[in-house]
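Dropping the structure in here first, questions after.
Of the protein chains in this complex, one is absent; all others appear in place.
So that you can tell them apart, the chains are marked A, B and C in the order they are listed, and the count of residues begins at 1 in each.
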Amino acid sequence: MNATADFLAILLTSLVPILAAAVGGMFAERARASNIALDGCMLVAALAAIVAGAKSGNPWIGVLVAVAAGAAYSAILAFAAFFLRCDLIIAGIAANLLATGVTLLVVQNVLDSPGTYSPTGVDLVPRVPLGPLADIPVLGRALDRQSALLYVTVVLAVVAAIVLNRTRFGVHVKAVGESDEAALAVGIKPILVRTVTILISGACAGVGGAYLSTSSVASFNSQLTGGLGFIAFAAVIFGRATPWGTVLASLLFAAATSLSIRLQGTDLGIQQLVHALPYVATVVALSVQAIGLTRRDRYDVSETTYVPAIIPKG
Amino acid sequence: GGGSSSGDEGSADGTKTINISAPLSGQLGDKSFMDSANEGLQSAAKDFGVKVKVIEAGADDAPAWERNLTEASASGKNDLIVTGGTVMASTLKKVAAQFPEQKYLIFDSPSVGDNVTGISYAQNEGAFLVGALAALVTKNPDQFPRAKGTGKIGLVGGMDIPVIRDFAVGYEQGAKAIDPSIEVDVRFVGDFESAQGAFDLATAMYNDGSDVVYQVAGAAGLGVLKAGEESGRYAIGTDSDQNGLQPDSTVASALKAVGTTVHLAIEQFVDGKLEMGTTINGGIDNDGVGIAFNDELVPADIQKQVDDLRQQVIDGDITVKSAL
Amino acid sequence: MTDRPVPAAPAQDPPVLRLEGIVKRFGTMTAVDTVDLEIRAGEIHALLGENGAGKSTLMNCLFGLVQPDEGTILLDGLPVDVTSPRRALELGIGMVHQHFKLVPSLTVAQNVFLGSEPHTGPFVQTRTAEETVARLADEYGLDVRPDEKVRSLSVGAQQRVEILRALAKDVRILVLDEPTAVLTPAETERFFDVVRGFAARGLAVVLISHHLKEVRQVADRVTVLRLGKRVAHEAIGDVTNADLAALITGETRPVSSEVQRGTPGATVLEVEGLTLRNGRGVEVVHDVSLRVAAGEIVGVLGIAGNGQTELVEAVTGLRKPTAGRITVKGVDTTGASPGTVRAAGVGHIPEDRIGRGMAGYWSVDHNITAGYLDTDEVGGRLLSDSKASSLSARLMKEFDVRASSGRQLARRLSGGNAQKMVLARELSRQPDVVVCAEPTRGLDIAATDFVRRELVARRDAGGAVLLVSSEIEEVTQVADRVLIISAGRIVAEYADHRPSEAEVGRAMLEGKS
Partner (left out) sequence: MTNQLTGSENEAGTPRAGSWMTATARRVVPLGLRQSLIAIVLGLAICFVVILLVASDPLAAFDSFIVGTFRSTYSFGSMIAIATVLVLTALAAAVSFRSGAFNIGTEGQLVLGGLVAAVTAQHLGVTGLVGQAVALVAAAVAGALWITIPAILRVRYRTNEILTTLMFNYIAADLALYLVNSYFRDETSGAVETPPLDQSMWLERILPPSAANVGVVLVIVIVTAMWVLFDRTRTGRRMEASGMQPAFAEYLGIRSHRYLFCSLLGSGALAGLAGGVAILGITHAYVSGFSPQYGFLGITVALIGRLRPVGILLAAFLYSTLMTGATAMQSTTDVPFALVFVLQGVLILLITSQRTGGKA
């Protein structure tokens, strides 16, 4: 019973950064503006959160700044893709590399705290005690004293679902995602919509970043995402960029993380391998889905609308 | 990069300044191993008027370690080159061989050449002590209100690497020395950076019953200490005195007196007494490693029991196993 | 050609719309060159011209999709500048595009109101939208279900959605860009009734088309563009088809030259009881058998989407049959790879010119020589640029491929030149069998003529040609035998004579002869 609860508890803590980033990534993906730089946005946001939190003394200001920073950083991606006219994916990869460099620079030269930045006496984002509710069998124990950001993230997911399916913006995102011409013909500006979705994805990733650096431990290091952003991106794709699909995918990957922690407890002697579980899970999930799809249209002749991202020029 | 130089041109007695370069195999800021080494260097710089330049490198950039080492050696401007970390040993071995004239000091590793002085720490012995303490904590819930008396303790390592295993071995032995029935739960974050990961990991371990968790996870370790606070249990710090970080839940820190030993070694060097090709062994006996209790939390009699074990190790009644 | 004056049209109210001296340039080329145009309420005005004559561009200027470089647009005599499609719709100008601009996964209603959804706050009022669509639909006799997803609609239905979109903004001027190109004859008939309905209600309709017959059916007046210039501006009554054709092409030439029938020899391509599935695994070709002899053109005629595409893919090795047998010169090529099929002597002029027929980001040279990689005409062990470029230069000349140079990127070629490039690669190696699908789709009269001549030439040189097309006129004029394909079955064959367009038209629609 408790074991399950504890498993869930860890699952939920691992869920926050993945889901937060994935929810935003979903919009971008749906508008055909894949934001593979979620990881970079998270990283930058994480740093912003802890710095702002430390300076202002209020973790929530930290979170807000993180959201802003995430959006701002994703703006670089939008700029690269729509102004510099880079391939979005490549730009995303670059943005991730850039994030590592920039954060390192800032930590070492601006904050003068080499390697890891862990200022003391920073208040963290509060945790939410359930009080009496904590006695509800499994859920109570699992949800008790979870970070407030967990609830923020859940709200994000719900709002995202509504926005995508019920609002004009949602319709426009879908339209742009499917046909620029169709959108243009009715005066919807694809670039604008895409930019907005990318900003949204950055902002959401910001929440994830803030969680990583200011929810449990006030500490930042340019490695701290450990690829969570990419897992989030995978969640978007595995979830077919649909709200509930994305949520389920995120849950799956969070479960994998939680499981890897649990398995370490049962001494298999292969801790280091168990650690790879979330990544393995991601690959497996993607493959299973892709194989399923290929099965479905296995009589299809090869993709005719294919253009590679790069070709060497004469 | 933090090129942090200090000390003034020409020391008190007007002789030429001694230049020390310290290319490290990682980055400062872990509030632990690297930082305490840095303290040692900086204090030495102050005390003996030597000129110290610390050069950091990515913890995952072996070629850069070698470059930095060789650059420092090749420049010929350095009277002594200080470096550290077991990971650095093999690199230093190669480099030192190429510059027989150059003098080296490597901490946390035995000497790797005639022109190298090593300082090795019996981290397993330090771990032994905190292991014993951890066992005592979970055995005496009455004296440690946050403990549940589960007879289970844990250790969070950064990565599953030999040095960390060495800690684990000592830790377990220490615990069993108090009570063979103690269970020890060992898990790894997977890196030395992600504090959040360490936090989740430790939280899980507390949920699974560990009363005390000992962190050997570098910067990530802060997450473990925090988890101890959050989960209302106890945690143990490492390498330098981390009791202050979470005073209500950190019962002790296993000390690795990197700072003091480095400081000492440099002093010897300045006085020309530092013998090359030898290894200074920092163990329990010469306070190379030790334990810093959090007196607020650990009653005298408990401290006493640990100190007895300490004495037995010094007297050789107990030999602490090692994974190296 | 001189621009003859418009006969003073009697009892006509002043034009709702005037275009004066419109100029639109794309880089160096002038797509639309000082064109005047006036449209009156209640008239159906046909706009004719070759591909690339500038018809769409002119209308795009009117609809605000592109901004004219010069000239003015007057609405009710007042100059307006149409900055965006939105603005155009506000001004009462609607346009149904040559290529539909619909979003497949959205519903009809969502598409109709895309960009101007009825809303409360940020939320879309779905019910209001669907009710409005339903009302308009039966008001104008356009039947569609508002809540259906566009993906699942027939082309005709999609077009009705496009029209509804315009009507939903109650426009006064409606531009229809090649609306009938995608319609079956029957659909076309229904469509024209609707259009006449519009005119009757006082809408001004601009109809772009390549089909003189249609124009004659519905239009009141006609304007002809050539190379971006206006070359005629007439009441439809005052010109003959021949005149129009001449105006369009700029030369006086019969719309199509009569082609001699061939003299068939031994059978080279043989298809026996072929059964095929489409991408989704649905069986779309059932037990089709056909044979093509040397020196014969066999036309497979059918409305698009009756299994022709899959048939061609199967014959050329791109799609694996689920049953049946294909032999080329007695060699069994059933389920063989495209490479093997080529080696067996089959040339393929694909339906999807851009996606399959050429590599847009390759130079014309590369595109042409790609067909010769298995020969030593492009070099020995290692490729030789000089050999390759001289080869392609020769073929470009031979097949009249107009490009700035052999190094021009293929994607910059005009549709016709692109097709000629494909021909150059496929026909120059004199394959015994040529399989071509919709070889003249979207080409102008001149290019069309060229392509057909080449096919006939191949036939006369003893090649076997399988011509799959949905253009009745094309098949009936070029083919020696005509097979009608409907719902994945051969439903009729005309071997002894060239059938009349009426005959085959009926067969195509009714699915039997």
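Note that a contact is a pair of C-beta atoms (placed from the backbone, for glycine too) under 8 Å apart; a residue touches a chain by one contact, two chains touch by 3 or more.
On a predicted model such as this, the values are computed, not experimentally measured, just so you know.
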### Message
By the document's own contact criterion, which visible chains does the hidden chain reach in the full complex?
### Response
A, B, C
### Query
Just one of C:Gly54, C:Gly357 or C:Gly406 touches the chain that is missing; which is it?
C:Gly357
### Message
Need a quick check: the contact residues on chain B for the chain that isn't drawn.
### Response
1-3, 23, 53, 55-64, 66-68, 70-72, 74, 85-91, 94, 98, 109, 159-163, 166, 190, 324
### Message
Need a quick check: the contact residues on chain C for the chain that isn't drawn.
### Response
99-100, 102, 104, 150-151, 153-155, 158, 182, 304-305, 316-318, 337-343, 348, 350, 352, 354-362, 366, 370-371, 373-374, 378, 382-383, 409
## Note on the structure
Omitted-chain footprint on chain A covers residues 29, 32, 36, 80, 83-87, 89-91, 93-102, 104-105, 108-110, 177-181, 222, 226-227, 230, 233-234, 237-238, 240-241, 270, 272-273, 275-276, 279-280, 282-283, 286-287, 289-291, 293-294, 296, 301-313
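By definition in this document, only the chains that are shown with their structure count from here on.
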### Query
Hey, how far is the Cα centre of chain A from the one of chain B, in Å?
35
### Summary
Averaging C-alpha coordinates per chain, one finds the centres of chain A and chain C separated by a number of Å equal to 45
## Note on the structure
CA centroids of chain B and chain C: separation to the nearest Å works out as 77
## Note on the structure
Seen from chain A, its contact residues with chain B in the complex are 2, 6, 9-10, 13-14, 108-109, 112-118, 120, 127, 145, 211-213, 215-217, 219, 221, 223-224, 226, 261-262, 264-265, 267, 271-272, 275
### Task
Would you tell me which residues of chain C are touching chain A in their complex?
65, 84-86, 97, 99, 101-106, 110-111, 114-117, 119, 122-124, 165, 277-281, 313, 318-319, 352, 355-356, 360-361, 407
### Query
In the complex formed with chain C, which residues of chain A make contact?
163, 166-169, 171-172, 174-175, 178-179, 181-188, 296-301, 304-305, 307, 311, 314
